[in-house]
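Just one protein chain is left out here, and the rest sit where they should.
Presenting subunit A:
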Amino acid sequence: MTLRDHAIRYGFIVLLFGLVAYFAIAADGFVSPQSAVFIFQSVAITGVLALGVTATLVVGGFDLSIGSVATSAMMAAAYVMVVLEQNALVAVVVCLLIGAIVGLINGWLIVYMRVPDLLATLGMMFLLVGLQRIPTEGRSIATGMTMPDGSVANGKFSDAFLALGRHRFDFFIPNLIPVSVVVLLVLAVLIWFFLEYTRFGRMMYAVGSNERAAELAGAPVKAYKIWAYVISGVFASISGILLAARLGRGDIASGNNLLLDAVAAALIGYAVLGAAKPNAFGTAVGALFVGILLQGLTMMNAPYYTQDFVKGVVLVVALVFTFALSGRGRR
């Protein structure tokens, strides 16, 4: 391997460690279990989204609707508990169903209606952004709110549901690890194992690389593509559940940045270990990278409005790593 190969392969990991080392020296209290957990917690929601969109990237697609699926799931959870006065389980099931159904519709649009993936999911994004506002006429959902028909919604977020956002597991230190971080880690391992080690994951990569060859090797290409969007939709709805549990209400204004952050994490993942392709490990590292960077900068008192700029710079650098340096993008 030449120096260049090493740079491509380990460049991003080295950068990550360099960043951690820098913040450890420059920012007080950066190296602590609490700080680490905080970073994980800050990337949990976008991380889960990014892992889902990775599945669609693997089959050569793209899912722009993930952000709005997440906020729709959040609004649905709030509506189910606050207005319909149902329990946490019902809320979770409804959210997951929404994710799966949106994924199915996305897949159907792309595979059978032949709408290009970006356009189909863009349309779905718009549709959901509007749809989630209709039941409450554009208002956020919280206990005691007045409904359009004048009645008052008396339900409340169940404690079990809120625990998803607020409970912390003991891990050497009491009350250390939030549920959302556990969910992120479990899902990351699951999707990583699925994509790397099962025959379904392998065939999804084949579909993304050469659809025709995959079909001639006997793969039901259409089904694989649709499943990828269902995975993406379900992951997005899970992150919506986490968002709702963290906020404790159905906030109409939240979740604006979810899509861009998640897509950035997945694309940064291309550069990790020189993979030059979507991969679950890279996506997780990408999400973490952004989280560490923002946490470090925040602790060094960088103003909040510089965050998006920093994320953008990281993304562009990662894309240069992937496409220009490794040369695999040219194929």
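The rule we apply is simple: a contact is a pair of C-beta atoms (placed from the backbone, for glycine too) under 8 Å apart; a residue touches a chain by one contact, two chains touch by 3 or more; residues count from 1.
Following the convention adopted for this analysis, contacts and distances are computed from a predicted model.
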(request) Just go with whichever of "Monovalent cation/H+ antiporter subunit A", "Nitrate reductase cytochrome c-type subunit", "Electron transfer flavoprotein subunit alpha/FixB family protein" or "Sugar ABC transporter ATP-binding protein" UniProt uses as the name of the absent chain. (result) "Sugar ABC transporter ATP-binding protein"
(message) Among A:22, A:112, A:169 or A:197, exactly one should touch the missing chain; which is it?
(response) A:197
(message) Out of A:205, A:229 or A:289, which residue would touch the omitted chain in the full complex?
(response) A:205
(message) Among A:214, A:231, A:252 or A:318, exactly one should touch the missing chain; which is it?
(response) A:214
(message) Contact with the hidden chain only, please: which subunit A residues?
(response) 197-200, 202-203, 205-206, 208-210, 212-220, 277, 331
